[in-house]
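Yeah, one chain of the complex is gone here, protein chain that is, but the others are all in their spots.
== subunit A ==
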Amino acid sequence: MRHLLSTKGIDRATAVGILDVAEDMADVATREVKKLPTLRGKTVINLFFEDSTRTRTSFELAAKRLSADLVTFSAKGSSVSKGESLKDTAQTLAAMGADAVVIRHSASGAAHVLAQSGWIDAAILNAGDGTHEHPTQALLDAYTMRKRLHGVASRGRDLDGLRVTIVGDILHSRVARSNVWLLEALGASVTLVAPATLLPSDLSTWPVTYGYSFDAALDQSPDVVMMLRIQAERMSAAFFPNAREYAREWGLDDERLDRLRADTMVMHPGPMNRGLEISARAADSPRSTVLEQVANGVSIRMAVLYLLLSGEREADQ
């Protein structure tokens, strides 16, 4: 891999390969010394134009467990907030000898622009670009699903036949987009559920089925229910009337939780709005994978950094 910009276009073998490397990385976390010397001497820069404590921390831990030198370059309080352009920032990091740049940016495509610009030669790892993609989130979600399904026998397996329902603000969700493409590659089938205002206006090219009714989707007894965070500002922009109505129609409340099979997974990329898109009981139930997702996130990010930085870098993607 040259860069990791999106999950669109990743084939099944590559996806399974990444998940398998993550299995090896997860083993490291169980050791007394949680560290590998693999990326000693490599410099990883966390370039965060948007605040995201969780994702940033996860990448930091991943890089450190692989013995890379890691620097976090946060936009807040730096030259970036004083009007420095993405180009100047990128060229600065290149001059400092970055081997990999983990970028989180509010603009869709920012990671692509960085990778294609010629401003910097480093491996570019998309840690969330606007409302486009968040590929490591989708990878850790897939890893979590596979682990719940197959446990220690996960290596080499895909997600063939798994039925995943994703509920919430699909229109603005980079998590949903990355999951749609990756789950398709791994053989799962995806159903999207949201009010019509929060679905993209044309889904004809997406490999999904979709509907407006959460209850109707639950009637299909999905294997995975993935709840997306709902942003308060969507209410003021008239996407839905208020939080009460949203929770009633599209929230995973206790009643809906009780309709799920015992082995249905309840997923959430975090941070959660308890009482809005997910009830406290649902979030804390044995069905919930929320904390596994966080733990697996470190393994996935170790795997991706390892694949991008160890050995010979491919000439192109």
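Throughout what follows, contacts are C-beta pairs under 8 Å (C-beta built on N, C-alpha and C of every residue); 3 or more make two chains touch, one makes a residue touch a chain; residues count from 1.
In this text, contacts and distances are computed from a predicted model.
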Complex member absent from the view - protein name from UniProt, among "PASTA domain-containing protein", "Cytochrome C oxidase assembly protein", "Dihydroorotase" or "Branched-chain amino acid ABC transporter permease": "Dihydroorotase"
Option from A:45, A:110 or A:217 whose C-beta touches the chain left out: A:110
Residue among A:132, A:146 or A:287 touching the omitted chain: A:132
Given A:59, A:73, A:143 or A:206, the one touching the chain that is not displayed: A:206
Residue of A:177, A:256, A:287 or A:301 touching the missing chain in the full complex: A:177
Sites on subunit A contacted by the missing partner chain, in the whole complex: 8, 85-87, 105-110, 112-113, 116-117, 129-133, 171, 174, 177, 200-206
